[in-house]
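Missing here is one protein chain; the remaining ones are kept as they sit in the complex.
Right, chain A next:
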Amino acid sequence: MIGIVDYGVGNLASVRNAFDRAGYEAELCSRQEELGQYERLVLPGVGSFRSAMELLEQGGWVHALKTYAATKKPMLGICLGMQLMFDYGEEHGGAAGLGLIPGTVVHLEPAAPNKVPHVGWNSLNHAMRHSLLEGVKPVVDFYFVHSYHCVPKNPEHILATCDFGGEFVAAVVAGNVAGMQFHPEKSQPAGIRILENFAEWEPQC
C-alpha cells in the first residue's frame, strides 16, 4: 500500500485518484504514527514552504518522515513536497526543511519574457537513465506550477532538468528519496506512467 501524507494541505484526492487509475492502491495517511505500515510514501504539497513546514512540525511529521526515509523505503515528494525534502527554503522569510536531500530552495528568476509563477506544460531533460523515467520520452510535457525551485548541493542527485528562461532542477533522486517539481497526477497519461514507475521502483541503496 502507498501512503499519501495528509498533513493538512489542500487537495490530495487527485494523487490518490491518479494511483487508482495507474492500478495501485494508495490511501491518505493523517496519523504520523501509522507511517511505518506503508511500503511507499508520497509527500504532496501546495502553498508556501514555510507554512507547510509549520504544519509538518505541529503534526509531529518531521521526525516521522525522517525516520521513514531512514528505513530505505521509497519516498516521492511532489511539487512543494519535493522542496520540503531539502535543507532550507527561502520563501516568506525562510525556514528549515526536512533535510532528506542536501540543498536549498530558491526563487525562480527566468530570463525575460518568461513569467513567474512557472505555470503550464514543459518538458524534461533527463540527466540520467532511471527507472522512474522509464517509458517517458524527453519531448513529453508535464504540468508545472511553482515560483521556487530546488538547488541540490550534489549534482549527482539531479534526475531531470527543465528549460524555462534558463535551466532548473525538475526532478531529483537521492537513494530511496525522489522528488518531482511537476505534478504527475495532473499530467494525464505521461504523469500516470511516472506514478506507475514510482510504484514499481526498487531503490538501490
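We take it that a residue touches a chain if its C-beta (ideal position, glycine included) is under 8 Å from a C-beta of that chain, and two chains touch if they have at least 3 such contacts; residues count from 1.
Just so we're on the same page, contacts and distances are computed from a predicted model.
One chain of the assembly is not displayed; among "Transcriptional regulator", "ATPase component of ABC-type sugar transport system", "imidazole glycerol-phosphate synthase" or "Carbohydrate ABC transporter membrane protein 2 (CUT1 family)", its UniProt protein name is "imidazole glycerol-phosphate synthase". From the options A:1, A:70 or A:119, the residue with contact to the unseen chain in the full assembly is A:119. When the omitted chain is restored, the residue from A:87, A:141 or A:200 that touches it is A:141. Listed for chain A, the residues touching the missing chain in the whole complex are 10-11, 13-14, 17-18, 21, 46-48, 51, 80, 113-123, 137, 139-141, 143-147, 163-164, 183, 185-192.
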